[in-house]
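Okay, handing you the structure first.
Only a part of the assembly is drawn; its chains keep their places, and the rest are absent.
Labels run A and B following the written order; every chain starts at residue 1.
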Amino acid sequence: MAGNTFGKLFRVTTAGVSHGPGYLCIIDGCPAGLELSVDDLLPDLRRRKPGQSKLTTQRDEDDLPEIWSGVFEGKTDGTPIGISFRNGDQRSGDYGDIKDKYRPGHADFTFDAKYGFRDYRGGGRSSARETICRVAAGAVAKKLLSRIGVRILGYVTRVGDVVADIPDPTAVTLEQVEATPVRCPVPETAAAMIDLIDAVRKDRDSIGGVCEMVAVGVPPGWGEPVFDKLKADLGKALLSLPAVTGFE
Amino acid sequence: MAGNTFGKLFRVTTAGVSHGPGYLCIIDGCPAGLELSVDDLLPDLRRRKPGQSKLTTQRDEDDLPEIWSGVFEGKTDGTPIGISFRNGDQRSGDYGDIKDKYRPGHADFTFDAKYGFRDYRGGGRSSARETICRVAAGAVAKKLLSRIGVRILGYVTRVGDVVADIPDPTAVTLEQVEATPVRCPVPETAAAMIDLIDAVRKDRDSIGGVCEMVAVGVPPGWGEPVFDKLKADLGKALLSLPAVTGFE
């Protein structure tokens, strides 16, 4: 089954691999009349971009979107919003050393087993770079939701054993989250998280953590009974991210 | 959006409320040629049935299924499998005291907000009795999967702070799980769990726990990349159960 579409009324379809020409994203179901431009997408795309600090993947990516459709005279027109992201420099040889090896913790073996071969240049379709499309679609969704008073914010509450104490999640601000590269809104905890990540990195290792997401202003009754409960759809959305292994 | 269907190639649609005439379940996409009868559904339906011990909901339910279609001469015929469960005695007055009160921890308020009224007789559509349909569909799926060597088993690993030590999850047997009403395969831990539940019940309270599910023999490549990853679909399935609040 084709698995590159998410959502029903607001539906996102993506294509693209990490080392091909780029990514395409089609957002179907956004109502007409929402003011939208590339500038609405950039803040979240910049937050997603790797290589912003020493803490995360050290890779430079070109994340400038082009909107192909769905916006007319500065507003959404009810037709599907088409967005592309051209991948940057694809130097051959970049990933040559892993051409014949499956990387642990990646989907390399799985892809080979499923499709008969794999894109040895990198993560291919399973690369986390695909989230560039989700972030763009999420930026549109966030803007749409904000019109009816729904506000969404996420932040890191835990890295390894370092846990942040956040008594009132609804009081956390974007500025607090963005104050440190680890995106924990409690400055002292953020500093301890950074120290821990640096220590782990010196051992050529990585370390997991916990994110918390807060949605304020959600009206009662969203989601559907039985199979499409809101918690179930949120769980699926989060668990479909490569790095996410749990949802509560 | 209608949310009473789950799955794509093997697709389950259910209808019914806890205090109406009964439940209907349609399983679409089961291949032809699988031997199937009511007897294949009964073991798991019996395991689901409340009121089997003092540990769980004290309600007697009549869970005998009737197969309306999809089986011809003892084998599935490729057409949708229709199953009904008639609800037992629906005494008026059973739930009368809660007619004007929202129950905490239930979807009563949500239903009222969403639909403009609610089925005050009980959980209505949000009642966990709806799982009777999922259990029947799951029994069909389990039998289908067993033909290609996939074996699935679940058990309780934790109740409150009582945690079972299960060094090899693939070695757990159905007999071990069924040996105690709490369905923890480690006898001593099961006894401690039962003591804890009894103690909590005396305080007119309930207590949560953790289940672990093991699937053995799953071929590589199942699930779809990006949005419909196997972990994402499993997460959605589990999180759509009323009582489930987390998935790992």
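What we mean here is this: a contact is a pair of C-beta atoms (placed from the backbone, for glycine too) under 8 Å apart; a residue touches a chain by one contact, two chains touch by 3 or more.
Note that this is a predicted model, so its numbers are computed, not measured.
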Q | Copy count of the single sequence across the entire complex, 2 present | A | 4
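Definition applied: only the chains that are shown with their structure count from here on.
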Q) Centre to centre, by mean C-alpha position, how many angstrom separate chain A and chain B? A) 32
Q) What residues of chain B sit close enough to touch chain A in their complex? A) 1-6, 8-9, 14, 107, 109-111, 113-115, 125-126, 130, 219-221, 223-229, 231-233, 235-240, 245-248
